[in-house]
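A protein chain is absent from this complex, but the other protein chains hold their places.
Let's look at subunit A:
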Amino acid sequence: MTDITTTPVDRARASELGPFARFLKATELDVRMLGMLAALAIIWVGLHFLSGGLFLTPRNLWNLSVQSASVAIMATGMVLVIVTRNIDLSVGSILGFSGMVMGVMQAQWLPQYLGIPLGSHWLWIIALCSGLIVGTAIGALQGYVIAYMGVPAFIVTLGGLLIWRGGAWWLTSGQTVAPMDETYRLMGGGPEGSIGATWSWIVAVIACLGVIWLLRSARTQRKRFHFPLRPVWAEVFLGAVACLVILGAVLVANSYGWPIGIVRRYAQENGITLPEGGLFIAHGIAIPVLMAVAVGIVMTFLTRRTRFGRYVFAIGGNPEAAALAGIATRWVTMKIFMLMGLLAAIGAAISSARLNASTNALGTLDELLVIAAAVIGGTSLAGGAGTVLGAMLGALLMQSLQSGMVLLGIDTPLQNIIVGFVLVLAVWLDTMYRKRV
C-alpha cells in the first residue's frame, strides 16, 4: 500500500517564477489594475509633453479631480449593475431629473410655497434630500420592473433615458434654474468648495493611518487562523506606496492656490492687507472629490464585506445557483438599481452645484461615460467581474483624455473619435488579458 496519510497538495507543478512574478505573488497585486495605472501614467505623461507642460500642473490635476467626481461616483454603481449582467442607460437622465428637482426646490418651490427664506440652511438640506429620494425612487421603480416584471434592463432603462429627460423638461418647461444656494454650491468645488491646506493634511494623515490599520488587521485575522501570510516586506511596501500616493495627491491639491482675484476679494472682506508679492491660499482637496472618495470607500466596503455585495457577485457568476442557494435574487437586483439611482442623484448634486444651475441638458450622455468608465475599469459585460476602484480609475482615465484634448485644442468631433477608439482598444486589451489568465 502506498502511504496515503501524507496527502500531497493537489496542484500542477508551479512554473518557475521570474522576479516580477514573484513580486506580484508576494504583494497579491492585481496585474490588471497595474496595467490600468500604467496606461493612466502613459496618458498623463504623453499629454504633458504634447501640451507643452500644461497637463501635470497642480491646477490641471486639481480640475481633473473635480471633473471626474460625478462620473466616478456613478461608475461605482454601474459596476454592480453590469456585474449582475444588467445595464443602466438612464443614469444621465436620472441625473438630469433629480438635478432639476434639487434646483427647482431650492430656487422656487421651497421659497415660494413653503416660505423658507433664501439663505436658510433648510433650503439646501431639503432640496438635496428630495433629490436623493427622487433618484432612489426612480431606481426602485425601474428595478421593480426589471426584477419582478421581467422586462430586460436594456429596454427599461432605455425607456427611462427618454422618460426622465422629458420629465426634467416638464418640471420647468425647459427653463434653466439658477442660482443655487450658497452652501449647496460647495458640493461643486471651486475655491470655496475646497477644504484648504490644513484640513487636507489632516484628511491625508487619517487616510494613511486607515491604510496601516487595514493592513494590520487583515494580517492579524489571517494569523488567528494560521493562514499563509504575505511577507513583511510586501506589507510594508504596499502600505508605503498607498501612503505616498495619498500624501502626494494632497501635496498637489495644496499647491494649487486661489486665483488672485478671489484672494483679493477674500482679503478685502476679511480686512487683511495683501503682502508684497500676493498671498498664497491653497485650495486643498475639493469637496466633490472628497464625496467621490467617500462613495468609493462605502461602495468598496459594500461589495467586499457585506452580504449584499457577495450576493451581487454570486448572481453575476451564476444566477441560477444564487437562486438555488436561497438568495432573493430579484430583491437584490432591485436594490442595485435603487443604489444606482441614489448615486446618479449624488452626481446630480455635484454637477448642478458646479454649474450653479440646473439645466435641462444636465447629465446628457453621462450614461455612456459611466458605462465606458466601468468597462475600461475592468467590469466584464459578461457579468460576474468588476471592481469599484477600477471603475473610478476608469472614470479618471476617460476624463484625463477629454481634458487633455481640450488643453491641446482638439475639436470636439475629433475628441469623440479618439474616445471611441480608446474605449474599443481598452476592452480589446482586456479581452486579450483575460484569455491569458
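The rule is simple: a contact is a pair of C-beta atoms (placed from the backbone, for glycine too) under 8 Å apart; a residue touches a chain by one contact, two chains touch by 3 or more; residues count from 1.
Here is the rule we use: contacts and distances are computed from a predicted model.
For the chain of the complex excluded from view, the name given in UniProt is "Sugar ABC transporter ATP-binding protein" [choices: "Sugar ABC transporter ATP-binding protein", "histidine kinase", "Isoquinoline 1-oxidoreductase beta subunit" or "Fe-S cluster assembly protein SufD"]. Among the residues A:22, A:216 or A:305, only A:305 touches the chain that is left out of the figure.
Considering the full assembly, A:323 is the residue among A:238, A:297, A:323 or A:401 that touches the omitted chain. Among A:112, A:198 or A:221, only A:221 touches the chain left out of the display. By the touch definition given at the top, subunit A reaches the unshown chain through residues 7-11, 221-222, 224-225, 227, 301, 304-307, 310, 313-318, 320-327, 384-385.
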